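One structure is given here, and the rest of the page talks about it.
For this view, one protein chain was removed and the others were kept in their places.
Chain IDs A and B follow the sequence of writing; residue 1 opens each chain.
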Amino acid sequence: MVGTVLRRLAVFVASLAVSTVVVFAFMVLLPGDPARVALGTDASDAAVDQLRHEFGLDRPLPVQYASWIGGLLTGRLGTSYVSGAQIGPQLADRLQVSLILVLASMVVAVVVAVPLGVWMAVRHRRPIGVVLSALAQLGVAVPAFLAGILLITIFAVRLGWLPANGWTPPAVDPVMFVRQLVLPALALGLVQGAVLTRYVRSAVLDVLREDYLRTARAKGLRPAQALWRHGLRNAAVPVVTVLGLQLATTLVGAVVVERVFVIPGLGSLLLDAVGNRDLLVVQDVVMVLVAAVLLVNLLVDVLYVVLDPRLRLGDA
Amino acid sequence: MSDLTAPGGPAPDLAGDRSYPGTLLVGCALTGVVVLLALVSFVWTPYDPGLIDGLHRLQGPSGEHLLGTDKFGRDELSRIMVGARTTVFVGVVAVGLSVLVGVPLGILGAMGPRWLGELVGRLGDLVLAFPALLLAIMLSAVYGGSTLTAMIAIGIAGIPTFARVTRSGALGVLRSDYVLAARSCGLSAPAIAVRHVLPNVSSLIIVQASVAFAMAILAEAALSFLGLGTPPDVPSWGRMLQESQELLFVAPRLAWVPGAAIALAVLGFNLLGDGLRDRLDPRLKERR
Partner (left out) sequence: MTRSARLATAGLALGSALALAACSAGSTANPSGSAASGATGAAAAGSDAVGIGLVLEPVSLDFTKKDGAAIPQALLGNVYQNLVTLDESGTIVPQLAKSWTVSPDRKTYTFSLVDNATFSNGAKFTAADAVFSINQVKTSWTVGVKKAMDVVASAEAVSPTELKVTLTRPSNSWLYAMTTRVGAMFSTTGVADLATKPIGTGPYTMGTWKRGDSITLNRNDSYWGTKAHFATATLKYFKDATALNNALLTGTIDIIGTVQAPDSLAQFTSNPKYQVIEGTTNGEVVLSFNNSRAPLTDKRVRQAIRQSIDHKTLLDTCWSGKGTLIGSMVPPTDPWYEDLTSVMPYDLAKAKALVNEAGAAGKTLRLRLPAAPYATSCGQVVKSMVEQSGLKVTIDQLEFPQWLTSVFGQADYDMSIVAHVEPRDISRLFGDPTYYTRYDNLAVQDLFVAADEGDQATQVADMKKAARLVAEDAAADWLFLMPNLVVADKDITGLPKNAIGEYLDLGKLSRS
């Protein structure tokens, strides 16, 4: 088991290294001169060249790459070409905002999906199971931004129960923080929940077919008791896996919801940086997102091995 | 986005989960309507979808304009029809790209030497670290937002899933008796790939393509919504939704019509995928 984990770790490091090259190469292709953008439309070529020099954009590419990587490794993410601000603290701050949103949405997803999925599995031949299945299918098909617009229209503008958008740090005003978090977390979470519901249902159905559950029932346990004592634990393994994988993709997918709800998260930082040709910020944000996806994948793999040693990686 | 076709690790699948009867029928019907709208739009639309009519702006549904008109006085139904074309086009090209690159890679990974299979798998994991939306934002930052960049980004992001599905399917086929027999008869590897492997994994690929199509529609809508996809003058459901957002209180219909179109199209392709899996998956046939 330790060998598998170590091997997986090595792959993670290698993937991370290759990703940095890919991301860097990509950004070199970006058209639009950050120095020109900073200085405005009337700036002289000499002034632009001067600024390019200050940014270090006139150095050979390998040197630029090396200095970027050096910065990443030592935690110095550099200063933005456009704002002149330190990128590190800003990025950490935005990442936290996005993480809160994504984690809150996953809580919503789990709260929705687990009971619903189990119920759908237990009642899968009854009409209610069919109806819920159909609803879940529809939920999967609704884009998160559409859900967001719908929620804003109903709960913020028509009913006036919650703010339509914005973000308040919990330390500043915890009540406002929660009020503003509810709708975006729902928009992102309900759609994820719909996806997750199908996996929960499927996992529980699989468990219901297993022999040990039949044995448990034969021992006199009622179906619900049998499922509770033995089934859910086994059904949890695939569900936790899916949840982990969702975490990574949702972090990126939150971009759209952040836009709809005006949340200063990582996604809006990325879109702004792309718009402002803030190269270094784009590079750093993309790298953080890619690293997050790789890291979560690693954790899911490791967790999988830890949870269920019967499963051997590589045979999948 | 809820892109679950892109798991990085050993993903649980829904293959053992039989869907309800009628799934295939509803899926076929919904996707059929989308494709039909797109095809008909080439020969006929009620009005020119780009025609600006300042005198008939923001009109409600009527006999003349079944779905009303938008803020430029353009006919909403005509735009939905041409928008279907964009949706189908993006889906076909993106999924086509994923299939054309992913399937050969998957077969290569299964039939080639072990290190090659390993390499294909690892490269796939790496691409999976760049979800479609991130890739599209990066691409559109470089080449500008357009339908093409959106399709390519979605297509690339889908390659690993197809490679993985194909590889695992192919590995199963390769262990079967008739492939062993064919091998012993001296049939070459490419011939085995074409004659035995490909036909046997094709059902898996078709099912995956249907699901990937739904994902492509969602991704394109999200990109257009962010202004990174289709250019402003080409009707696209995502952009129509984004543009009509500001009119939500003046003409809510302009947002709900394209919104519903996106949701129904995605639903259709998802149901089609589920239905096809039940129909085509040999494992499930045995269970019946």
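Quick note on the criterion: a contact is a pair of C-beta atoms (placed from the backbone, for glycine too) under 8 Å apart; a residue touches a chain by one contact, two chains touch by 3 or more.
Keep in mind that what you see is a predicted model, and the values were worked out from it rather than measured.
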item	value
Of A:G139, A:P163 or A:G253, the one touching the omitted chain in the full complex	A:P163
Interface with the undisplayed chain - residues on chain A	31-34, 36-44, 47, 50-51, 82-85, 89-90, 92-94, 96-97, 99-100, 103-104, 106-107, 152, 156-157, 160, 162-173, 176-177, 180, 233, 236, 240, 259-262, 264, 268-269, 271-272, 274-278, 303, 306-307
Sites on chain B contacted by the missing partner chain, in the whole complex	50-52, 54, 57-58, 71-73, 141, 144-146, 227, 231-233, 243, 245-250
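As a convention for this text, only the chains that are shown with their structure count from here on.
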item	value
Chain B to chain A touching residues, read off their complex	1-4, 6-12, 14, 16-17, 19-20, 122, 125-126, 128-131, 133-134, 137-138, 140-142, 168, 214, 218, 221-222, 225-226, 241, 245, 248-249, 252, 255, 259, 262-267, 270-271
Of chain A, residues touching chain B in the complex	11, 14-15, 18-19, 22, 26, 29-31, 130, 133, 137-138, 140-146, 149, 153, 157, 191-192, 194-195, 198-199, 201-203, 205-206, 237-239, 241-242, 244-246, 248-250, 252-253, 255-256, 259, 270-271, 274, 282, 286, 289-290, 293-294, 296-297, 300-301, 304, 311, 313, 316
